[in-house]
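A single protein chain has been omitted; all remaining protein chains appear in their positions.
We call the chains A, B and C, going by the order they appear; numbering starts again at 1 in every chain.
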Amino acid sequence: MNIAGQLPYILIAMMASLCIYAILFKSNLFKKMLAIFLLTDAVNLLYIVQGYRSGNSIPPIIPPGMDPSEFASLAVDPLAHYFVVTAVVIGLAEVATLTALTIYTYRHYGTIETRKIKELRG
Amino acid sequence: MSLKDSIIGISFVALMTAILIYAFLGYPEVGFVRPLGEFYLYNTFNFNEQGWWSASPNAVTGVLWDYRGYDTLYETMVFYVGIVAIALFFEKESSLRRTSGMTVIVRATTKLVFVFILTSAMAITIFSVKTPGGGFQGGSIMAIAYIAIIIALSRGFLPELRMDLSKAHLIKIFGLILIFSLTVIPVAYSLASGTVAYALQNQPKPWSEFGYPTFLGLYSLSGGMVIPIQVGELVHVGMGFTIMFLILTEREGKKELGGKRS
Amino acid sequence: MMELIVNLLLASCVMLTAAIVYTKDLLLAVVLSGAEGVMVAVIFYLLLAPDIALVQVAAGVGISTAFFIVGLRKLRRHEE
Partner (left out) sequence: MNVLFFQAPILAMLLALMGSFGCIIVGLFSGRRAVEWFTGILTAVSLVLSALAVVNVFFLDEPYVYMMGGWPPPVGIPYVIDRYSAPLALVVSAIFFATMVYSVRYIERDRDVKWYYSLRFLMQAGMYGLLFSGDMFHIFVMLELMGLSAILLVPFRKEVKASVEAGIKYGIYDILAISIYYLCTAMIFGMFGTMTVAEIAAKLGGYVSPFSGGIFANTAALPVIIALIVWSFTIGSAVVPQHFWLPDAHSMAPSSISAILSGLLVQVNIAVLARILFDGFAAGSYPGNEIGLHALLILGAISSVIGAAFMLVQSDIKRLIAYSTIANLGLIAMGFGLGTIQGASASYLHIINHAFVKAALFMIAGVFIHATGSREISSLKGISKVLPGTSLLYTIGTLAAIGFPPLSMFWSKLLLLFSVLSAGGSYQYVVVPMALTIVLESIAQIRLLAVIYSGEKRSVNCRPSYPVIASVGMMIGIIVITGLMPSLLFELGGLAASDLLNIDSYIDLVLKSLNYPP
């Protein structure tokens, strides 16, 4: 085990836990929404970090004339990049949905603090 | 924030971090590519292994619309749900009225910049098989052109560019129809010919003969169906963001809500 | 060297996240999240992911921040 080599994982774990804390315990709906967005960012970082190749690496776009097997031994992981593209788009859709609902909650209740919204029974 | 909240917060974050770090301690050090990634890199533009290729030099684009295209199709639909969210909650019967009072120079400059941004969005999309980019990136940039006009000038400038809400909806759905028809054409081929072909199949394979044509002679155009489907994505995403911002920046009337404010 | 820069950027992302969670001013939180998005984009670029960096700049920073600000205009600026 090597702490320095795993430092990115540890930092990402802290970021993800902070976001999960904010979603669960913060009372403000807008803050919860921001935390959801940042949690997606944290996991995106985890993917990209895992797909990185140290040393003399190149982006996953084949330069003209390069041999595929040489390219495969040089470039970084395209699969991880793919997952992140998908997740960013999905994150925006989540934000749009939650923004719409939050604004409507504010119009109905005049507040977006979940502590103060106690219309329904538990 | 009270003391009790702080203690709960710090202990929760510490606990959660400890659990995650415990999981990550068994992970390998950062800095190597897993074999599946190398498989995509090796095969994506390999003329010697044409049964396994996606004909796209950009491996991310190849994974995006060929190897895992079905994921991306539904990711597009998730984005569509996001547009529906805004449209369902805020769309009202309102028309965009043309604004007046801007000088000819402002109009001309804006149109010029607008055309420039639109062209670059188009380029990012079409050349995504060669360079970084793609339908989503291009669509976002196209939307930024519209959003900049909405925020910096006014919503009323959009009719000047022959754009309004229902037209944006129609163009967006046109993009979706393009994506959808490219998805079902292999299935329709399979039903018509009685052979096996799979949804969203791009290139012919030894076990399944259907394939979209690939143009490799024209230097930059390749990837079979990847480019047209990216154009569909560009239109869908660009118009989707435009619709969202058109609806959201609308001035709020006083009497719009039946419910009372408490 | 590059690992060091990436780790530093990641650490500042953690700090920014903590600040976003802590602050009571929602507009400040939005601005900070925009800054965080820029840092994430820089990390993506340094880790040789130009595709993702482009998505992150266009969507993760530009459009989402605009979205948050437009949404926040219809809400109250401060947390209670």
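The definition used in the following text is that a contact is a pair of C-beta atoms (placed from the backbone, for glycine too) under 8 Å apart; a residue touches a chain by one contact, two chains touch by 3 or more.
Since the model is a prediction, treat every value here as computed from it, not as a measurement.
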Partner chains on view for the chain not depicted: A, B
Contact partner of the left-out chain, one of B:70, B:116 or B:215: B:70
Footprint of the hidden chain on chain B, which residues? 19-20, 22-28, 34-37, 39-40, 66-71, 73-75, 77-78, 80-82, 84-85, 87-89, 166, 169-170, 173, 176-177, 180, 183-184, 187, 190-191, 194-202, 205-208, 257-259
I need the residue numbers on chain A that touch the omitted chain, in ascending order. 16, 20, 23-24, 29, 32-33, 36, 39-40, 42-43, 46-47, 50, 79-80, 83, 86-87, 90, 93-94, 97-98, 101-102, 104-105, 108-109, 114, 117, 119-120, 122
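To be clear about the criterion, only the chains that are shown with their structure count from here on.
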Chain centre separation in whole Å, for chain B relative to chain A (CA means): 17
Taking the mean of the C-alpha atoms as each chain's centre, how many Å separate chain A from chain C? 11
Distance between chain B and chain C based on Cα centroids, please, to the nearest Å. 20
Set of chain B residues in contact with two or more other chains: 30, 58, 60, 132, 134, 136, 244
Going by the contact rule already set, what residues in chain A reach two or more other chains? 8, 14, 18, 21, 49, 51-52, 54, 59-61, 75-76, 81, 85, 88-89, 92, 95-96, 99, 103
Of all residues in chain C, those that touch chain B in their complex: 3, 22, 50-51, 53-55, 58-59, 62-63, 66-67, 70-71, 74
For chain A, which residues are in contact with chain C within the complex? 7-8, 11-12, 14-15, 18-19, 21-22, 26-28, 30-31, 34-35, 37-38, 41-42, 44-45, 48-49, 51-52, 54, 57-61, 75-76, 81, 84-85, 88-89, 91-92, 95-96, 99, 102-103, 106, 111-113, 116
Contact set on chain B toward chain A in their complex: 5, 8-9, 12-13, 16-17, 20-21, 24-25, 27, 29-34, 36-46, 48-49, 57-60, 62-64, 68, 71-72, 75-76, 78-79, 81-83, 85-86, 88-90, 130-132, 134, 136, 237, 244, 257, 259, 261-262
